[in-house]
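For reference, the structure is listed below as structure tokens.
Note that this complex is displayed minus one protein chain, with the remaining chains in position.
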Amino acid sequence: MFGLPVETALLLFGFPLFWILYLGVFMYVSRNWDRDAAAEDDAS
Amino acid sequence: MNKVKMLTLIRGEIDARAALYKLEGMTHQIAVVERSVLYPYSRFTARCDVPTMIGRKSMTVNCLVDGINGHAATADDFATDTIDSLNETCLQAAISDEDAKRAARRTVTHRLGKQLRVIAPFNVQLESAGTVYRRFWIVRIGDQRIMTDSVTGGMHPLNATAA
Partner (left out) sequence: MSGTVILFLVLYYVIVLGIGYWALRRGGGEDLEGFLLGGRQVGPIATALTLQSTSMSGYMFLGAGGLGFSQGYWALWYAAGDIGGGLLNLSVIGRRMRKMSQMMASLTSIEYLEKRYPSPAIRLVAGSLTVFLLGFYVLAQLIAGGKGMALVTGIPYPLALAIAVGIILAYTFMGGYLAVAYTDFFQSLVMLVGVMWIVIAALSELGGLTAANTAIRELDPTLLSVWGKGLGFEGQWGVVAGAVLIFSIGYMGWPHVVTRHMAMSRPATARRAGLWATAWSLLFVPAPYLVGILAILILPGLDDPEMAIFQVAGQLLPAAVTGLVMAAIMAAIMSTADSLLLQTGSIASRDIYERFINPDASERQMVWVSRGLVVAVALIGYVVALVEPPTVFSIVIFATSVLGSAFLPAYVCAVWWRKANTAGALASMIVGATIAFAWEYAGLVATTQLHPMFSGVVCSTITMIVVSLATQKLSPVPPHILDAMDVASRVGPIPDRYLAATEFELANEAAAVGRALGEGRDE
């Protein structure tokens, strides 16, 4: 891909993908952290 | 004759009903306001002058020191009312004036340096403005007790073991 060896392409795209997945898991696990924040923003 | 004690209270917009509605709206459970608690703070006015690119400017900041834990914080301007404390639980301040003043000075200078990003003497002059009280609503909901701030509407659960 892009003229790169496979490992390099994996390094270039694999890690960002990993962090996006991590972000997804974190957003899921912490979903109750701002349950009411949206409602409050509307109110103010 | 028992003399009624008059207190200075920070004026808050959140009354018992608003505190209740907020919690019920959040949890869809019936809540009950159990009581209110008046919490003591030592109030200071800090006059300081800070350097800027157009010369030194003087400014005034409010500083409140938690009368029980001794932790200080800078505060926005606020209005006060004078009330009697007949029907409310009023907590007693536990820290000395001197400790309160030291905490206030330390916090104000630290915050100034950090926020204005400058190392300079700020000549902080602290003026004590007595004790002010903040009202917290204690709301029971299910087996939990939640404390709601009458000024900001902020909430915090009370420790289950103490409730």
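Note that the chains take the letters A and B in the order they are written out, and that residue 1 is the start of every chain.
Keep in mind that, in the parts below, a residue touches a chain if its C-beta (ideal position, glycine included) is under 8 Å from a C-beta of that chain, and two chains touch if they have at least 3 such contacts.
Nothing here was measured: the structure is a model prediction, and the numbers come from that model.
Although one chain is not drawn, its touching partners on chain A can still be listed: residues 2-5, 7-8, 11-12, 15-16, 18-20, 22-23, 26-27, 30, 32-37.
Listed here are the chain B residues that touch the chain not shown: 26-27, 37, 39, 50-54, 57-61, 66, 68-71, 73-76, 89, 91, 105-107, 109-124, 134, 136, 138, 144-147, 149, 152, 154-163.
The definition used in the following text is that only the chains that are shown with their structure count from here on.
Taking each chain's centre as the average of its CA atoms, chain A and chain B sit 38 Å apart.
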